[in-house]
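Here the structure comes first, spelled out in structure tokens, and everything after it is commentary.
Apart from one protein chain that is not included, each protein chain of the complex appears where it belongs.
Chain naming follows the written order as A and B, and within any one chain the residues start at number 1.
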Amino acid sequence: MKAVAEIGEIADHYDLVIVGAGPAGLSAASRAGEHGLSVLLVDENPAPGGQIYRSITTTPVSDRTVLGEDYWRGSAIVARFERSAASYAARCTVWSIAPEDSDLPGAAFEIGLSLDGHARLIMAGQVILATGAQERPFPIPGWTLPGVMTAGAAQIALKSSAIVPKGRIVIAGCGPLLYLLAGQLAAAGAEIVAVLDTTPRRNWSAALGALPGFLRSPYLAKGLRLMAKARRNLRFIGGVTNLTAEGTGRVSSVRVERGNATQSIACDTLLLHHGVIPSVNLSNAAGCLHDFDETQHGWVPQLDDWFASSVPGIAIAGDGAGIGGAESAALRGEIAALDAARRLGRITIPERDAQAAPIRAQLERSLRGRRFLDLLYKPAMQFLAPPVDETIICRCEEVTAGQVRDAAKRLGVTGPNQMKAFLRCGMGPCQGRLCGPTVVELIAQARGTTPAEVGYYRLRPPVKPVTLAELASLPPSEAAVKAVVR
Amino acid sequence: MSSKINQTEPDVVVIGGGVVGGAIALGLSRSGASVTILDEGDVAFRASRGNFALVWVQSKGFGMPEYAKWSRRSADAWHGLATILSEETGIDVAHSQPGGFMLCLSEQELGKRVDAMRRLHNQETMTDFPYEVLDHAETKRRLPDIGKEVVGSLYSPLDGHVNSLKLFRALREATIRRGVDYRPNHAVETITPRDGGFRISGPWGELGAGKIVLAAGLGNARLAPRVGLHAPVKPSKGQIIVTEKTAPFLDNPMVTIRQTDEGGVMIGDSQEDRGFDTIVGQPVLSVMADRAVRMFPRLAGLNVVRTWSALRVMSPDGFPIYEQSQSCPGAFVVTCHSGVTLAANHVLTLAPAILSGVLPNAVASFSARRFHVPAHV
């Protein structure tokens, strides 16, 4: 692996540019390197690992039992990548991917990069997006108060800095990661006063059909162990139907509703988690088509068996291809890399297929049981489309659920793009990442339709911050000057 | 066939729910008409979502002095429109008329601008359109933040701007409060003149009306011939950069840079003939960013939060088309690329005239008949 320290060290052209250094991106880079492709792996974080293996090479946490063996599996993935010939640009963002209209052979895409405040445009023959997932928005009244964070945020702080929230912690939501985090924080000595479980009871009947798959899955033993441990040691409150974060200036308590019963639990930190959803901003801005996946209840890119998107030459691996977990992410990365090698003419179709066959078998195993989890932990409607009008749903522009509902019902706003024009939701610096799913859900509910019908934001570059000076520093074209200076 | 529709027919159907259609519908409704707006859905070529929000006068009207007058009249009437919108909806659309600048980054550019302005004002019927040519020092005195590469500017006190997204919403809010029936996802396929009125249909069904107004932007090109009108409009792509919110530094609008009331800085005014392509292109963005930073060096470090490209609705000579069909009276076309500047005229002058059935003399020049002049050989 060749580490890139400055943007000037990046070459003008690579066979393959991979975005994201989590399990999918690392595995794709390793595999592509083995086939002789010139590879650039770009990641915005200071060290490889993505979120699941965050800070795997730098974590100060020395007791291996705190983060668990699943975390440390990431070491081998990074080690393999470090042995590869790929270039690696850490702290580097990709802010645009556009088709390159020149006739240069092997230059299908133009990639906009930014590192240390300097922008560059480079060419790529193939692109693999391995940008992973983000936590699903969890809009409740008061979720913007300091002291309310995502469960993932606390996990990142633990992995990369060996710190835990001080004082009383309440963890709320549902899903495997919630129980994992509760266990990790407890092992790290954090004071968890309650775990508020929002799993809707009726999800069990929906999930039951998928139970046989789950029973044969690797999740089962692991999940049961996690759950049992968490339940044994922590105060679990199930059947939670509504949550409100309360406090002045920062969170001081959480109001918990369980049907008709209400109680207030004092806390210093409230951690929220309702599962993860694919990060779609870059793939959306690159023009890849997405569908609404009912089971995962989120937008997922349209992909073929090789994780190729609707834009020829762009593949999407890892959780960005649909949530599958760390193990499947790495396997998807391998498969996408094999197809990139095939598209670049480095291997034949039979070679690709032969090499992919055992990986596919593993992938299938690793995804077994996923459907059960998706169905069981689908958040209840009141957490997807908040019923309290005052709930802020766009944190950047401070747009409320009531405003969105009103515009959808009364002003005839049928989709998120028109909503954006009317209310500014999605126009702030996060570019809709924290409001998009909720806006879609609220419109669907208000208009009696489905998220799939409502559609999603149409996003444009830059998908990561880039300054005007950086944009200005890039080469103009004669036609562009003519279009502006008239 | 549903010749009997179980709802009463509106007096007027406006096809298109953007700033132009919304303004016409508001004006019609204020004049007492019952109105239905048929609009497309969430994803459509919506110039109303991508415009630059200027209420601009200074450089307009070369080749048609009536357009300069029409623009100025709307700029004057805009104060009244802002008040109406505020009273009817409570929405402040942030209208102001502090005067606009055109900053120039080379003597050549300035010379070209000054020449264009002279030619504009040399037209016989152009009178009393104040403007000034300013050198660097005077521009700097009025706009202390300009960079040293700005050689000079043109200034006119007639220019202003609004928050065009608030305008877009206020028009919807006002029309809905007045009982206008707004129907999204109602793309129009055909219009048929019938019994002195019109039948309008699409995948959603059919609707009848005594009068119709085509305010469908680029869609007018296809719809106009169905009712004996002509609207040869074509797309002209414009790209816009929007920065993060920053402290107020610029009250005055410019053709290429303005700060919104929310604090973001808009940078725009590219023009490309790229058909219906709305892809955002880095080279154009880079040129726009470069010029913006040279005009205002303090912008250099601002983060870009959005870029946008939209399609202007351009007639062959760039001027509006306002016309009533001769073969199908009661059918009107209203199309222009300056729907924000002209919004006041559309609400206050054009819509009442449409309802009365006779377009005013002030818009006689905007008939599409001007495109029927035999071509010179």
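Keep this in mind: contacts are C-beta pairs under 8 Å (C-beta built on N, C-alpha and C of every residue); 3 or more make two chains touch, one makes a residue touch a chain.
Keep this in mind: contacts and distances are computed from a predicted model.
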* Among "Cytochrome c biogenesis heme-transporting ATPase CcmA", "2Fe-2S iron-sulfur cluster binding domain-containing protein", "Oligopeptide transport system permease protein OppC" or "Oxidoreductase", find the name that the UniProt record gives to the complex chain excluded from display. => "2Fe-2S iron-sulfur cluster binding domain-containing protein"
* **Residue touching the undisplayed chain, where the options are A:Asp63, A:Asp305 or A:Glu478** => A:Asp63
* Asked: For the full complex, which residue in A:Arg395, A:Lys420, A:Arg447 or A:Arg460 touches the chain that was left out?
  -> A:Arg395
* To do: Quick one: say which of B:Gly111, B:Gly205 or B:Gly263 touches the chain that got left out.
  => B:Gly263
* Structure fact -> Out of A:Gly25, A:Gly412 or A:Gly428, only one touches the absent chain, namely A:Gly428
* **Hidden-chain contact residue, picked from the options A:Ile163, A:Leu215, A:Ala228 or A:Ala479** => A:Ile163
* **Contact set of subunit B toward the excluded chain (per top definition)** => 244-247, 249, 263, 297-298, 300-303
* **Positions on subunit A contacted by the hidden chain, ascending** => 44-46, 51, 58, 60-63, 66, 91, 134-135, 144-150, 152-153, 156-158, 160-167, 188-190, 249-250, 268-269, 279, 395-398, 428-430, 433-434, 464-465
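Assume only the chains that are shown with their structure count from here on.
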* Asked: Where the CA atoms of subunit A average out and where those of subunit B average out, how many Å apart are those spots?
  -> 39
* Structure fact -> subunit A contacts subunit B in the complex at 96, 98, 110, 112, 121, 410-418, 421-424, 427-429, 431, 454-455, 458, 460-462, 465-469, 471-477, 479-481, 483-486
* Structure fact -> subunit B contacts subunit A in the complex at 17, 39, 41-43, 46, 48-49, 109, 165, 168-169, 172-173, 176, 182-185, 241-244, 262, 267, 269-272, 279-293, 299-309
